[in-house]
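Certain chains of the assembly are absent from this excerpt, and the rest are unmoved.
Order of writing sets the chain letters: A and B. Residues in each chain are counted from 1.
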């Protein structure tokens, strides 16, 4: 799939290729999520969004820092690129907090006076999704058009391309290959997509059976297990790059992937949910919001100095472990929402 | 008004001039707020404090970055000055969180055992206001006395003066003008203040009519509309400076103005509220607290690297848009407080 995208990119030029990369880079997650959306499982979709974000920036980056750090006592990376990703992630975190804040603030106001209703939460979420989507589009223009020369080697999109080039070079060492035609690239892309969809369906079934056997909650599986399985490709590439001391690519993969999930995949899923007849809002549970915010804050600190070592990797993994512990103990229901409904009920039954 | 202050500053020397600048720089906001306070509208005052802080650091700075960034591919500014402002803003954010935390923590404790009462919230707010006021005074001493030479060109106060000089220079190109006498400067200052007060009263009325016509909530008008109108001067100056690639002045205007609102105007309004017989506390609603904290966090990240470009401006505007969406959907009541009261009622009616 990745290779088909790359070949297609050669035909579409760099701009279109970057967009394609952005669209299909997280294809597996997107397909699994669309599959869950079609069944109305919006809670599962949100859990997998949360899981992808924290999985990429804590687990993938943590393992990369440790793998690279075992070989190199100190590894350096470009602070500017890391900082642009970090800011965009903060923007995403703020966007994901707002619907929850709205619910909590408007929950006890009578509906006639503007109190919380599912329709208003939906409208708020839609408006925020549009803002995120536009911001992402403008960030692509920045990276691919206005600041292509300036930031050429630094940006996540370029890094993805560089990563692709690096992987291609490794491939090339194994044997020669010719550029594909548009038709071939598109065909492979479609077949691969269908294949991922099939595998996803199988995978979801297998995970569900394992879940019941092990007595795990759906939340834990959605946030932790699915994210680890779904990001397997990011894991292996990022760690490989870290071991080769190419930290910029490693960070580009981990942070870029989180970024796309938050600013592109999440709004896209919200728009798509309208086609399935069960509109999804962007209200995450409090533990999900806390997990994303905590992950983003620690990653900003660690990436702020442009250097990594194995203990910073351990610190990222440690935060991931603490969040995994939280989701392991957390019961399945979305209690934040229920709690508020019950409180409203209890409160409104008294004058 | 600004020019009268400047002329007076020449007579009082730099120290007194800085203080004057701090006092009259946000004069319009202060007068509108005092006007609202005299009618006991403490909710409106808090909304306008919130709106001024987030408006200055997100909207004004965001527009400056975009305006400047369209012309220049990269603009640089002094990190040290930006960082000192950011720290002071964080201090302000912490101060504004505390009264809300106190309310939530003490709400369910019986009053006899130290539970929440309006009087205790008031006393807590007064104590915090005194700390903020003293911190602001010490920061002025730092800027204007002990570190004048060292930080001369960097500090917000100096930047304000530099901005004044720049504007004066632009004026001078249009025609000559002589320094005013103290009497003339003071007179102009008083007349201007009276004029602003009149305009404010007119403006508040016009906004109120527009609000009803458009079906907007008071919260939205207070946080978003009033702030945009009230900060028009900051907007135009900051954007002008950004287009001229003088980012230090641009940031100094935006951050300095937010800072004065938080550390100087807010405590001053609390003190003033005692004269109007309806003491105001510093307990903001949860959405207001979240908006201020989110704005300060994103601005710190963006200003951390000492460089700006148009996409960073877009990111700031994006956060502003998301917060504006929140306040657009938010109902008018102050639900956080009501919610707690109702819960207490519901809870205490059961043994």
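Here is the rule we use: a residue touches a chain if its C-beta (ideal position, glycine included) is under 8 Å from a C-beta of that chain, and two chains touch if they have at least 3 such contacts.
The model shown is predicted, which means the values in this text are computed figures rather than measured ones.
Colleague: Counting all identical protein chains, and not just the 2 shown, how many does the complete complex contain?
Modeller: The entire assembly in this structure file is built from 3 identical chains.
Basically, only the chains that are shown with their structure count from here on.
Colleague: For the identical-sequence pair chain A and chain B, what's the CA-based rotation angle in degrees, nearest 5?
Modeller: Nearest-5 rotation angle for the superposition: 120 degrees.
Colleague: Taking each chain's centre as its mean C-alpha position, how far apart are chain A and chain B in Å?
Modeller: Centre-to-centre distance between chain A and chain B: 35 Å.
Colleague: Across the complex, what residues on chain B touch chain A?
Modeller: 73-74, 217, 285-287, 290, 294, 297-298, 301-302, 304-305, 307, 309-312, 314-315, 318-319, 321-323, 325-326, 328-333, 335-336, 338-339, 342-343, 345-346, 349
Colleague: Quick check on the complex: what are the chain A residues that touch chain B?
Modeller: 79-80, 83-84, 86-88, 90-91, 94-95, 97-98, 101-102, 104-109, 113-115, 120, 123-124, 127-128, 131-132, 134-135, 138-139, 142, 146-147, 150, 300, 304, 343, 346-347, 349-350
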